[in-house]
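Just one protein chain is left out here, and the rest sit where they should.
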Amino acid sequence: MTNPTITVGNGAEAEATDVADATASPRHHLLDLDDLSASEISDLLDSAEGMLEITGRDVRKTPALRGKTIITMFFENSTRTRVSFEQAGKILGADVINVTASASSVSKGESLLNTVKTLQAMQIDALVVRHPHSGAPYFISNYTDAAVVNAGDGTHAHPTQSLLDLFTVRNHIGDIAGKKIAIVGDVLYSRVARSSIIAFQKMGAEVTISCPNTLIPDEWQLGTVLDESTGFDGLKLAKNVDEAVDSADVVMALRIQQERQDSGHVPTLREYAERWGINSERMALANDDALLMHPGPMTEGVEISSDVAHGAQSVVEEQVRNGVAVRMAVLYALCAPGKSTRVSSGDEA
Amino acid sequence: MTNPTITVGNGAEAEATDVADATASPRHHLLDLDDLSASEISDLLDSAEGMLEITGRDVRKTPALRGKTIITMFFENSTRTRVSFEQAGKILGADVINVTASASSVSKGESLLNTVKTLQAMQIDALVVRHPHSGAPYFISNYTDAAVVNAGDGTHAHPTQSLLDLFTVRNHIGDIAGKKIAIVGDVLYSRVARSSIIAFQKMGAEVTISCPNTLIPDEWQLGTVLDESTGFDGLKLAKNVDEAVDSADVVMALRIQQERQDSGHVPTLREYAERWGINSERMALANDDALLMHPGPMTEGVEISSDVAHGAQSVVEEQVRNGVAVRMAVLYALCAPGKSTRVSSGDEA
Partner (left out) sequence: MTNPTITVGNGAEAEATDVADATASPRHHLLDLDDLSASEISDLLDSAEGMLEITGRDVRKTPALRGKTIITMFFENSTRTRVSFEQAGKILGADVINVTASASSVSKGESLLNTVKTLQAMQIDALVVRHPHSGAPYFISNYTDAAVVNAGDGTHAHPTQSLLDLFTVRNHIGDIAGKKIAIVGDVLYSRVARSSIIAFQKMGAEVTISCPNTLIPDEWQLGTVLDESTGFDGLKLAKNVDEAVDSADVVMALRIQQERQDSGHVPTLREYAERWGINSERMALANDDALLMHPGPMTEGVEISSDVAHGAQSVVEEQVRNGVAVRMAVLYALCAPGKSTRVSSGDEA
C-alpha cells in the first residue's frame, strides 16, 4: 500500500498547479486515462491490490488520508459511483463531504467557477466531479489545486470505471496484453466505452467493438480496423456481435441509453436484444473461461440476459467491489503523494 | 454493552445467508419483531441499557463498529428516523453513508434489486431501509448478506420503533407482563401499531386498541377480543376510547394520517379529536402514573392535546432519546456478532 512517487495526469493542468499556493504539496488530477502511461496505470493497479486487501478486513479502516477532506460534487445522480467514492475516502480515514447540484448555489446564480473557487479556498484535498457536460472536470481543474477526479463527464470519460475494468480482468487473466476484449453496445455515447477502449489498448489488448452502425461516427465503417487518424488505432469494428464475441477473453456489454432509442439511433429494445444482446448462445462463442462484464446498471433482457448477468462467467459484482479498491488507490495517489511515512506506521487496529 | 451471541431474525432469510460469501461472518436481519422471541427482545433491551449510558456521556463515542459501513437507504422522507440511525451508527464508530430515493439511480431504470446488489458488492455491513411498500426490506434481504434493518415499510412494520416503545415502558414500569397498554388511532394502516401490538403482546402485556371502525379490518368488530386466527390472539378492540384508556398503564396515541381522511376513513379532524383524541380528561381515566406515548410526529390538537403532549406523564421526548440507544443495540447485534473482544477492551475516552 505504498505508492509514493506516482503522479497522475499532470498534463494540461500544470499551469493551474503553477499558480497555486506554493506551500501546498503539488496536486495532480485524474481526468482521463489518456494522460497516463501503461506503467502509471500498472502502478495504480498494484496499489489497488493492497487496497482490496484492506476492504476485505473485518475492520476496514486505515489512517492513510486522515485529516484530508474529499468533496464529491455530483451534478448528475449516481448512487453507485458516489457511494463507491465516499466509502473509498472513509476507509482511508478522510473526511468526505457530499455536494449535489440541486443542493448547490448554482441555482442562486453562482457560476460553476465560483463554486469551485469557493471549495478551493476551503483547502480541500480532492474534488470528485460528476457532470453531464464533457470536459467540465478539465475546466474545473484549471481553477483549483485540489486534486480533481473525473467521476464521469458527459459522453467523454469515466477513468475510474476503466481502471476497475482493467483491475478485474488482470486479477482473473493476468497480463492483459494480447487478450481479445469485445465491447458491445452504445459505444459512441458511452464514456465508459471510450475510456475503456483507450485503457485496454494502452495495456496491449486487442479491442473489438460491436454496435448498431447508427451508434458509431459517420466516417467509421463496420467490418474495418481503425487507423491512427481516428485516435483509436487498431480498434476493430466487428460486422456483427457474433464476430466480436468470437474467441474473446472478455465480453463487456454496455447499457443502452433509453435516450438513444428516443432519438431513432436504436430500433425497439426487443430488436436490440435480439441483434446485440449478450446471452448464453453468444457467450458460447467466446473462450471457455471468458469473463462477462458490465459497468452497471444493467437492463436485464435488453443488452444482457438475466442468466448470463448472474451466471458463472459474470464478474459484474466483482467489478463493483473492485471499484472501491481502485478509487482508494486513486485518492491515495492524488492526496498523499510522497507521504508514505504516514502510512508505513501501520493501520490502526 | 456485551451482546455477543444474539442473532436477530434469522428465519425466512436463512437461504440468502447460505448463498452468501462463505468467508463473511453470518449476517442476520431485523425485519420485524415477529421473528424474535421474548428472550431475544429482552437481550436487545438489555444491550440498549448500556448504549443509553454511552449516549449520556460527555464524549459519546465508542469504537465498537469501527471499520464497518452502514448505509441508510430511504425511499421515504423521515428526518427523525434517519438521523436517529445515523447518530447511532456514528456513536458506535461506524462509517454511515446516506442514500435517498431521489438521489439513487432508480430514476435511470436501475431496479431496486440491482441497487441492492451493487451496495452488497461494496461489502457494506448494514443496510437500513425505509420504503413505502410493505415487504420491501424482506425482498432486499434475500439478495444481500449485509444486515438489513427495516426502518419502516409501508403499513407493515417499524421494529426499532416498537423496541424503543418497549424499552421506554420497561425503564419506567419494569416488567411489562400483565400491564395494560392502550393504543388509540390509525391502527389498520400504522406500521407502528402493528409492530407494537406484536411486541407488547410478546412481552406478556394486555393490549387494547381503540379506533374508528373504518380503520380496522371488515371482519373485526369493536367490543370483542380477537382469537388466534387473526394473528393477534387476545387483542382487545375497545368499544370506545374511554374503555380502552380505563386503568391503562400506558396510553399510546397514534398520528392520524391525512390520507385516511381524504379517503373517507375518518371524519373531520375536529370530530376525530373529539372522539379519539387523547386529552387530560381521558388521561384521568388511566392509572395515576400511566405513561403517555406517541411515536411522533404529533399533530397536536388532533390525536393528542398540547397539554397532554407536553405534560408530566408524557415520555414522547424520552422515546426519541431511547431510539438512538435501541438502534445502537440493534446495529451492534447485527454488525458485530461474536466480536465482543473488540469491544471488551473498553471505549476510547
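Order of writing sets the labels: A and B. Residues in every chain begin at 1.
Convention: contacts are C-beta pairs under 8 Å (C-beta built on N, C-alpha and C of every residue); 3 or more make two chains touch, one makes a residue touch a chain.
Treat the numbers as computed from the prediction; the structure is a model and nothing was measured.
For the chain missing from the display, the contacting residue among A:Arg66, A:His133, A:Arg275 or A:His310 is A:Arg66, taking the whole complex into account. Here the missing chain is touched by one residue of B:Asp32, B:Glu86 or B:Asp145, and it is B:Glu86.
Screening A:Asp46, A:Asp95 or A:Glu206 for touch with the missing chain picks out A:Asp95. Chain B meets the missing chain through residues 55-61, 77-80, 82-84, 86-87, 90-91, 100, 258, 296-299, 317-321, 323-324.
For chain A, the residues in touch with the chain missing from this view are 25, 66-69, 71, 95, 97, 99, 102-105, 107-111, 114-115, 117-124, 339, 342.
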